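What follows is a structure written as structure tokens; I'll ask about it next.
With one protein chain removed, the remaining protein chains of the complex are shown where they sit.
Naming follows writing order (A, B and C), and every chain is counted from residue 1.
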Amino acid sequence: MLDKVVFYFFAGLAVLSAILVVTRRNVVHSAIFLITALLATAGIFLQLHAEFLFAVQIILYVGGIMVLFIFVIMLVNLDVALHQVQFNRQTLLALLLTLALAAQLGLGLRLGRSVMFAPARPGPLEPNTELVGRTLFQNYMLPFEIASILLLVAMIGAVVMAKKKV
Amino acid sequence: MIPTSHYLFLSLALFTIGVIGVLTRRNVIIILMSIELILNAVNINLIAFSRMFGSVDGQIFALFVITDAAAEAAVGLGIIIAFFRNRETVLADEMDILKW
Amino acid sequence: MADTRTTLPNTEMTVLGADEIILNMGPQHPSTHGVLRVKLKLDGEKVVGSECIIGYLHRGVEKIAEHRSYQQFAPYVDRMDYVAAVSNGLGYCEAIEKLLGAEAPPRARVVRTILTELQRIVSHLFWLGTHALDIGALTPLFYCLREREEILKIFEKYCGARLTTHAFRIGGLQYETYDGFEMEVERFCNDFAHKIDEYEALLTENRIWLGRTKGVGVLSAADAIAFGVSGPVLRASGVKWDIRKAMPYAAYDQYKFEIPTGQNGDTYDRYLVRMEEMRQSRLICLQAIENIPTGPIMARIGKVLKPPPGEVYHSIEAPKGEIGYYVVSDGTTQPYRVRVRPPSFINLQAFDKMVRGHLVADVVAIIGTIDIVLGEVDR
Partner (left out) sequence: MRELIEFFRPHLLPLLYALVIVAVLPLIAGYVVLVERKVMADMQARLGPMRVGPHGLLQPIADAVKLLLKEDIIPENADVWIFWLAPLLSVTAGMLALSALPFGPAFQIADLNIGLLFIVGISSMGIFGIVLGGWASNSHYSLLGALRSSAQLVSYETAAGMALVSALLLAGTLSMATIVRVQEHKGVWFVFVAPIAFFTYLVASIAETNRAPFDLPEAESELVAGYMTEYSGFRWALYFLAEYTNMIVVGSIATVMFLGGWLRPFPNVHALDFFDYVPAVLMLAVAGYCLWRAPKQPVTVQKLFLVAVAGLCALVAAILAAPLFGVPYLSKAALHGGFWFLLKVFLYIYVFMWLRFTFPRYRFDQLMRLGWHFLIPVSIVNVMGIGVALVLHRQFGWAKWLAFLVTTVGTLAVAGYLAATDERHETAMVGGDA
């Protein structure tokens, strides 16, 4: 019961704020709704008993990436952007194609319901944090290191990009 | 218990909205944010499946996706700042040449 | 940005580079010490140009002088540098005495010296408190005001006023010193030695204080002389110039004291110089009260002052620098023209030189270190 309430609340919140993200004129508003969407997703993670991911989502996504976004939004001038046309010329076509894609995917999900509609089972996923740690540092050691290299490269890239003209 | 497919439909909805955002908006920052939405939808998928199969691997992949999102946001925003410095605009359809 | 624009004079501030913004500080800003308005051209947080806009406190003091008799104008000078009113008064009285060819009697000169040196301590204490507050140290302000209060009490007992004292009269003093004047000054001076150590314990060796003041607002000796700055700002740049020694007035020729100087001309040196000046002022006071000559306190100059036609320039070493009075007499009871050389105004001209290349946070430190009083800048 509680499970359902939590899920549908967060799902509704996520979809609603996602729609607002792509439709708002003011970028800051969009960013705020993106934060809401991300928090709602974090709630869904929690409802799925992925506590560690929940924490990572909040610390990294909300506390890190979104701060970066807002920082940049404030650095680039907004006033001009507010009065420009917000949607490009291919909007209608893009909408049609995307909805077609969504319909296909939805149909796929619907057809596969025999497998997919099975309720999520409470698997041996506890204690979550410890398990994630063990798996990450035992089975996925190499990807982990590669990810750290990726981050390093991204960091250097960002620094070079954002640096002033040399 | 909530069937896994509900998570998948939620993920589908977020994904679709994200794609619409990427395809239709002119502001690069909002395009980047829409990409974050798409990645997020993928994460929901991964974790729902992780739950369904009772294996933690899906969560690990979600972790990697978040790492990737961080890297992408850092580089993407760096490019936006560099671009804005030169052209004083953040509109995607004005970014029409590769170098300037 | 090594751009040629940054070297253009201030009037070109409207020419902006891509990353430059104009920030307007004041006239209502907590740390511009009154109503100074500073326009800053910023590149990020770095200052690439500045312009001081003054005049918000202009009261036409110099013009007022032309419609007052010589005695009547004396209280007005107290209202220029209201933090150091006694020094202003001394300069004015001595200028008029010079014009008259009169001289104050020895007793008056010694008392004048004591009060002026106490006033120097007051002014420096007030500077220290507000300057430290600008840099973020809250506590020294209250310590400084505590000691300042003691001196103001002495002033109040002596002449009835605390701030705009009008302590002296042309030709000497109006009031005799009160009973116990020497004792109170001595007690203050004895206590004050430890108090200065207390302030220094809070600030002098403090890493953050060093970081905020060392190398900030550097003014070389050549620049300082070129800008005509005077007082502690000049001495901190390494120029050993003090009118008390160079052209002694009042009773300064009788006392021994040092002129502290700095080497680097940065904010920290100006801080050290002022701290040392307070110590020296204290020593001067102690020497002076030991032997106050007896005798009259007013020279015989008559009730109505009619100086012979002519002109005179007289300057003294006020706490903030050289305060000079240029007085022209046409032989009537009112001055034909009085022109004041206020130290704050002249020192403020070095502001742009000192501030360039520093960050916004340093701007308030530099405004503080020049030690301006807007009443004096605008007159």
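Everything that follows uses one rule, which is that contacts are C-beta pairs under 8 Å (C-beta built on N, C-alpha and C of every residue); 3 or more make two chains touch, one makes a residue touch a chain.
Source: prediction; values computed, not measured.
Partner chains of the missing chain, restricted to those shown and counted over the full complex, are A, C. Touch with the chain omitted from the figure is made, among A:Val6, A:Leu20, A:Ala55 or A:Leu95, by A:Ala55. Set against the missing chain, the residues C:Val35, C:Leu133 or C:Ala224 yield one that touches it, C:Leu133. Checked against the full complex, the one of C:Arg169, C:His314, C:His358 or C:Arg379 touching the unshown chain is C:His358. Although one chain is not displayed, its contacts with subunit A can still be listed: residues 1-2, 26, 28-29, 32, 35, 51-52, 54-56, 58-59, 62-64, 66-67, 70-71, 74, 127-129. By the touch criterion stated above, the residues of subunit C touching the omitted chain are 23, 29-31, 45, 132-139, 141-143, 146, 202-203, 206, 208-209, 211-212, 214-215, 357-364.
Here, only the chains that are shown with their structure count from here on.
If you average the CA atoms of subunit B and of subunit C, the two centres end up 63 Å from each other. Subunit C has its Cα centroid 62 Å from the Cα centroid of subunit A.
Counting partner chains per residue, subunit C shows two or more touched chains at residues 19. For subunit B, residues that reach two or more other chains under the stated contact definition are 85.
Remark: subunit A residues 3-4, 7, 11, 14-15, 18-19, 21-22, 27, 30-31, 34, 37-38, 41, 44-45, 48-50, 52-53, 56-57, 60-61, 64-65, 68-69, 72-73, 75-77, 80-81, 84-88, 90-91, 94-95, 97-99, 101-102, 105-106, 109, 113, 116-125, 128, 131-132, 135-136, 139-140, 143, 147, 150-151, 153-155, 157-162, 164-165 touch subunit B in the complex. Of all residues in subunit B, only 1-10, 12-21, 23-27, 29-30, 32-34, 36-37, 40, 43-44, 47-48, 50-57, 59-60, 62-64, 66-75, 77-82, 84-85, 88-93 touch subunit A in the complex they form.
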